[in-house]
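A single protein chain has been removed from this complex, and every other one stays in its place.
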Amino acid sequence: MTAPMIDVQGLTIRAAGRVLVSDVSFSVAREQTVAIIGASGSGKTLTARALLDLLPTDLSRDAASRIVIEGRDLGTITPAQRPDWRRRTFGVVPTAVQSALDPVRSVREQAQLIAALTPERHDEFEALLATVGLAAPARYLDRYPHQLSGGEAQRVGLALALLRQPQVLLLDELTTALDAISRGALLTTLRRVREQQRTTMLLITHDLDVAFALADTVLTMDAGRMVECAASATLRRAPQSAATQALIAAWPTLDAPAQITTPTTGPPLLRAEALRVRFGAVDALAATSFTLHAGERTAIVGPSGSGKSTLLRALLGLEPRAQGAVWFDGARLGAARSRRWRQQVQWLMQHAGRSLDPRLRVARSLAEARAAHDLTTTPEQVAQSLAAVELDPSIADRYPHELSTGQCQRVAIARALALEPRVLMLDEPLTGLDPVTAAGITRLLARLHARTGVAVVTVLHDLAFAPQVADRVLVLDQGTLVEDAPLATIIAAPTHPVSRQLYDAARAATLSAPSSA
Amino acid sequence: MRTFLLRRLARAVVVSGLAASATFALILAAPGDPMSAILDAGSIDEATREQWRAQWALDRSGPVRYVAWVSAVARGELGPSIAVGTPVSQAIAAALPYTALLMGTAILLSLVLGVVIAVVQARAAGRPRDRLLNTVMVAAVAAPEAGVAFALIGLVAVSWGVLPASGAHQIDAETWGWGWRVADLLTHLALPAATLTVAGTAVVARHQRAALLAVLPEDFVTLWRARGMPEGALWRRVLLRHAAAPVITLFGLAFPALVGGAVIVERIFAWPGMGTLVATGVARRDAPLVASCVALTALLVVLGSTLADLLHRTLDPRLRDADAD
Partner (left out) sequence: MPPDPATRASPWRDRRLPLGVATLAALAIAGLVVPLFYGIDPNAMPDPVGLAWRAPSAAHWLGTDALGRDVLARLLAGTRVSLGVALLASAVAFVVGTLWGLVAGWRGGIVDTVLMGIVDTLLAIPRVLLLLIILGFWEARSALVVGVILGLTDWMRTSRLVRADVRAARTAPWIVAARAIGASDARILRVHLLPVVLRQAAIAAALAAAHALMLEAGLAAIGLGIAVPQASWGTMLVTAVTEVSFYWWLFAAAAVPLFAASAACVAISDAARTLLDPRAR
C-alpha cells in the first residue's frame, strides 16, 4: 500500500478564541479524487488553505495538527522553502476565480509568469486552453480577466492551474456560480483532464452532482467538523450523518411539488407588449410580450447572456433604453414609474446583500423601505418582518457585513415584503448558495406566496429549481422568448431545442442519474 | 486615444488662459501702484521706462493692459517685467532651472524614500516597526514647512555652521572651477531640498502604505502565493504594480511644482527660483509676470494630470475600456 498523497490528522484551526475547524482527519491516495461537501461556512475552504499552509494571518493551526503531503510534514517546511514546495506540488483554482485572477495581467502574461516560476516543465499553454474546452484558444490569450465571462474565467483558471502539471489539483467551488449547461460541460472537461494528467484531485464544492460524479471518496463537513467519510456511491445511497442527509434532501430534483394552481383567467396584473432593449446595434432583448396574473408564480430561465435580467429590469422601469409598453392593473405605465407602483412591485437584485446600505443596520434598512412611502415602523414590526423570513430578531441590530449570504437574502426579502407588494421579482436569488440554504429560501418563498398571494417572478440560472418556485416557465435564448409554457409541459415535453437543452442539463445534474466512472 | 489627448490639450489651453486671466485681474484689482514699484527699481533707465509706459499702457486702465498682454502672448512674447527689469521670458528662463533643480530633487527623493518606507511598513503591518514609522510619518506630515526650514537653518546653518542658509551660490563662486561650483551649488541645495523632502516623503509614504495594505488581502495575491511565487517576487512584480496608483497620482500633482516652485521655502532660503520670482512680481504688482508664471504652471497642472492618467491606464487595463474623461 503506497503512502497517501495527502494525509491529514487532527486538523484544528482557531481564530481569536473561536474554533473554526475541529479535528478533521482524512487522506487522499495518489491519482484519487476526493470531494469535500458541506454547507457554506462549514470550514471546507479553510481546510484547503491549511493544506497549502496559506491560512489568513489572524487564524492559526493547532500544533497537534499534522499534515503530510507527498511524504513531507508541513511543519518541516521552512517559510523560505514554502513557495517552491507549493509551486511543485499544487495547482489551485480558488472560489470566485474571476476576481482571483490578477486583474492587470492578460491571460498570456499570467501564463508566462507562472511558467517562469517553474522553468523546467510547462505544457503548451494554448493546447491546455483547448483541453479545458475553450474553442479558438488563441482568442483568449490577450484578454484580461474582466473581459471574460464566468465560465470562461473558470476554464482559464483551470488551464493556468494545470500549466505546471501539478501533483495535486485543488478546486474550490469550481462550478458553483455556473448555470447547469456550463456545469455539465466543465464536468466532462475535468474527467478528460484527470484521465490525461493522472492528477490527484481535491474538490471542494456544494454541488452534489459534481461531487458524486467525479469523486471516489466524499467527505462531509458540518460546522468545522468532519461528520462523514465514505466512498462516493455508498454515501449517496445511504448517507449516515444528518448533515449529508440534509444536503441530499435539499438537492433539487425535477419532480414538481404539489402544484398550487392559480387562476389565470380574468384581467392580467402585469402585461408587457413588444418590450425591447437595444444596446447599440445589438438586441439584448428582442420584442417580447407576455402577461402575468395576480398570484401567479413564473420562472424565467435561459443560458447565460440570454437577457433574463434585462427583461426583469425592463419590466421594472430600470432600463432606460427599453422600448415597448407595459400595463399594470389595466393602466399604461410611463417611463418613470410612480411611487405607488414601486411599492406594489418589488425587486430583489442579484447578490441581494449588495442592495443593503453597508452603513445602515438591518432594522434601519427595513424601516427605510417603509419610510420611503411615509410609513412608520415600530421595533415590533421589525421583529415581525424578520420572523416572517425565519430570522432571529437579534439580526435587527447587525450590519450587512455581519450577515451570511443566506441571511442577507432573507433580509432583502423581508424588506421587499414589508411594503406588502402585489408582485415580487427576484433576479437569480439562488445562485451561489449551498443546497441547504437554497432549499430554505425556496421553501420560504413558497410559504410567503401561500400566505400573501403575491405574484412571484424568479429568474433562475438552473431549470432544476423551477419546480420549487414556479408553475409556469419562460425560456429565453439570446434575447428572444422562445417558449412560454406551464412547468409540466417544459419538463415532460419541451418543444424548443434550448428548452430541451436546459432540461437535459438539469436532469443530468440530479442525483438520480447514474454516475459515470 | 486621440480624442482623449485632444480634449486634454484643449482643456489645458482653456484652464491656463482662464487662470492667467483671473490672476491678471486680481493683481490689477489690488491696491497699490505699480508705478511706485518701478520708481524703486533704479536699474531701469528713464528712456526705457518711458518706452514701456507707452508701449504697455502702464498708466492706462486695467482692461487695456490686459488686452495689450494678450496680444503680446499671441505674438509669442510675454512682455517686460516691470518688477525685475528684464523681459518676462528672460526672467523666467533664469529662474526656471533653479526651481526645476530644487523641486526635481525633492520630488525624486520623496517618491523613492516614501515608497521604501511604505514597503517596510506594509511588510511589518501592525507590528512595532510599522507603528513607530507611522508616528514618525504623522510627525513629518504635520511639521510646518516654515518650522522645519527655520529649525534646519537655526541648527545646521547658524549654530553649527555646516551648510549655507541662503542663496544658490557663494558670492564669489563665479571665479571658481566647474567642479567647485557644482559642489557649492549642492551645498546650497541641501537644506531647502531637505525641508521639502520631509513633508513630501511623509505624504507619499502614507498614501502608499494605505494602498499596499488594501491590496495585500486581495484574492489574487493569495492565489499568486498559492502558485508558489516567492515573497520577494510577489512584492516586486505584483504588489507594487497594483499599489502604484498613489505614487502616480502624487507625481501628477507634484509635476507642476517643477515649474511653480515652492514659494515659501524658496523665499526663506532665498533660492533664486520661480517661487521667489513670482512673489516679487506679486509684491510689485507686475501683472504680466505673475500671469505668465501662472499660465505656465496651469499648463503643467493639466499636463501632469494627463500624464498620470496615461500611466494609470497603462498599468491597469480595466481603465482602458472605461470612458475617457
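The first chain written gets the first letter, and so on, giving A and B; residue counts start at 1 in each chain.
One rule holds for everything that comes next: a residue touches a chain if its C-beta (ideal position, glycine included) is under 8 Å from a C-beta of that chain, and two chains touch if they have at least 3 such contacts.
Note that this is a predicted model, so its numbers are computed, not measured.
**Student:** So which of B:Ala143, B:Leu163 or B:Leu185 would be touching the chain we can't see?
**Tutor:** Of these options, the touching residue for the absent chain is B:Ala143.
**Student:** In the whole complex, not just what's shown, which of B:Gly228, B:Pro256, B:Gly273 or B:Pro288 touches the removed chain?
**Tutor:** Candidates B:Gly228, B:Pro256, B:Gly273 or B:Pro288; residue touching the omitted chain: B:Pro256.
**Student:** Which listed residue, B:Ala72, B:Ala165, B:Leu189 or B:Val204, touches the chain dropped from view?
**Tutor:** Here the residue in touch with the unshown chain is B:Ala165.
**Student:** For review purposes, identify every residue of chain A that touches the missing chain, sorted by number.
**Tutor:** Contacting residues on chain A, toward the hidden partner: 16, 18, 20, 41, 316, 318, 339-340, 342-343, 346-347, 349, 351, 354-360, 368-369, 371-373, 397-399, 401-404, 415, 419.
**Student:** Considering the whole complex rather than only what is displayed, give the residues of chain B touching the chain that is not shown.
**Tutor:** These residues of chain B touch the chain that is not shown: 11, 15-16, 18-19, 22-23, 26-27, 29-32, 138-139, 141-147, 149-151, 153-155, 158-159, 165, 256-257, 260, 262-264, 267-268, 275, 278-279, 282-283, 290, 293-294, 297-298, 301-302.
Everything that follows uses one rule, which is that only the chains that are shown with their structure count from here on.
**Student:** Report the inter-chain centroid distance for chain A and chain B in whole angstrom, where each centroid is the mean of the CA atoms.
**Tutor:** About 52 Å separates the centre of chain A from that of chain B.
**Student:** Chain B touches which residues of chain A in the complex?
**Tutor:** Result: residues 52, 54, 56, 83-88, 90, 92, 94, 96, 99-104, 106, 113-114, 117-118, 144, 146-147 of chain A touch chain B.
**Student:** Note which residues of chain B are touching chain A in the complex, please.
**Tutor:** 217, 219-220, 222-231, 237-238, 241-242, 315-318, 321
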